[in-house]
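What you see is the complex with one protein chain gone and the rest in place.
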Amino acid sequence: MGLLDAGITKHNMLVTSVDNVLNWARLSSLWPMGFGLACCAIEMMATNASNYDLERFGIFPRSSPRQSDLMIVAGTVTMKMAERVVRLYEQMPEPRYVLSMGSCSNCGGPYWEHGYHVLKGVDRIIPVDVYVPGCPPRPESLIGGLMKIQELIRMEQIGLSRADALKKLAEKSVDPRFIIERERTVVGA
Amino acid sequence: MEEGKVISQSLQESAAAYSIIHEKFGSAISALDANETMPFFEVVDTLQWTEIALFMRDHPKLKFNYMACLSGVDYPTEEKLGIICNFESLALFNHKLAVKVKCARDGGSIPSVACVWHTANWHEREAYDMFGMTFTGHPELRRILCPDDWEGYPLRKDYKVQDQYHGIKVPY
Partner (left out) sequence: MQELDTAGLGSVRVTRQSDTVVILEKDLATEQMVLAMGPQHPSTHGVLKLECLTDGEVITQAEPYLGYLHRCFEKCCENVDYPAVVPYTDRLDYLAGMNSEFAYAITVEKLLDIEIPRRVEFIRVIVAELNRIASHLVAIGTYGIDLGAFTPFLFCFRDREIILGLLEWASGARMLYNYIWVGGLAYDVPADFLKRVKEFVNYFRPKTVELCELLTKNEIFVKRTLGIGIMPADVAINYGWSGPMLRGSGVKWDLRRNDPYSIYPELDFKVPVPDGKDSVIGDCLSRHLVRAWEMDESLKIIEQCIDKIPSAEGFNPRSAIPKRIRPKAGEVYGRAENPRGELGFYIESDGKSTKPVRCKARSSCFVNLSAMKDLSKGQLIPDLVAIIGSIDIVLGEVDR
């Protein structure tokens, strides 16, 4: 892999199919370390359970960070917990992804104003790839967020950095506002 | 208590329980504030608080065996901190009573009743964590909710949040 990694430009035809196979393998068996902290953890458990079954996506929750490639930060991160979150993130082997689930880990949630002990967003301490809004997000929202992570993995290529992959994802993603604008212009015309 | 006002059964029972305590401790406690929502008395001589607590728990007519709650409170106008304890005689008698104990804001201390009711152990630690009064005689008085190196006492009315904690920004 070192030979391929070194000095490779983007969109190299040689490694496209290898990229595809690797990405398909990674996104089809995302093993999250469900880092359930608070209320969102219960919705995460409900998503894992039989009604909204996550295992059909290949997603099987692991308790140890060393055996997982996705960290779902579900719930409020407090100052006391912040250092442990960083430590757990560092224990995960690469390639690793972080999904921030719920308002509290996105931006501090309902405690943003008066919560002295609450970390206002887990992205202050670890890099986050996908944010899922909600308090708590419905299981369907969480599945949507996980599918976004899968899309992100599909964008990845050998030699492409994570920031570039995220930028590609943002360009290719369909923002609902653009759909509404598009419909409005089509109908109005 | 006003004349001619209908006094509820529970308030009468609380008043009866109070009179037994008042008989023993006299001027160490204040008069009963006989309101309908939470009848309480204040311990004036705080050094006798543990003794009063033991009396309340063990007296055969009182038997306050259950401490429902111990809340710390800040009284900024009086420059004092205090605790409010709610007691009940669970499954024995029907009476309920609340007790207030106050201390000075800076460096004030209240005797601990953790040896009388185990409930008080963690509640006093929480009051210390949030307000900063010490409880003399507590087996291990240290912060329970906030980290050990947190600055300040959060629930005081004049609390200012610190800017950084271990290099992480605290405010929004």
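Couple of notes before you dig in:
The first chain written gets the first letter, and so on, giving A and B; residue counts start at 1 in each chain.
In this section, a contact is a pair of C-beta atoms (placed from the backbone, for glycine too) under 8 Å apart; a residue touches a chain by one contact, two chains touch by 3 or more.
Note that the structure is predicted; figures quoted are calculated from it, not measured.
Displayed chains that the missing chain touches over the full complex: A, B (touch as defined at the top). From the options A:R84, A:K167 or A:R184, the residue with contact to the unseen chain in the full assembly is A:R84. Of the candidate positions A:A25, A:I42 or A:M147, contact with the unshown chain belongs to A:I42.
Only one of the listed residues, A:V118, A:V132, A:L152 or A:L169, touches the absent chain: A:V118. Across the interface with the omitted chain, chain B contributes residues 35, 37-38, 40, 65-69, 71-74, 84, 86, 90-91, 98, 117-119, 121-122, 130, 143-147, 154-155. Think of the hidden chain as still there; on chain A it touches residues 35-39, 41-43, 45-46, 49-51, 63, 75-76, 78, 80-81, 84, 88, 110-111, 113-118, 135-136, 138.
In the analysis below, only the chains that are shown with their structure count from here on.
Between the Cα centres of chain A and chain B there is a gap of 47 Å.
Residue ranges of chain A in contact with chain B, taken from their complex: 79-80, 82-83, 108, 112-113, 116-117, 119-120, 124-125. On the chain B side of its complex with chain A, the touching residues are 145-147, 150, 154, 159, 161, 165-166, 168-172.
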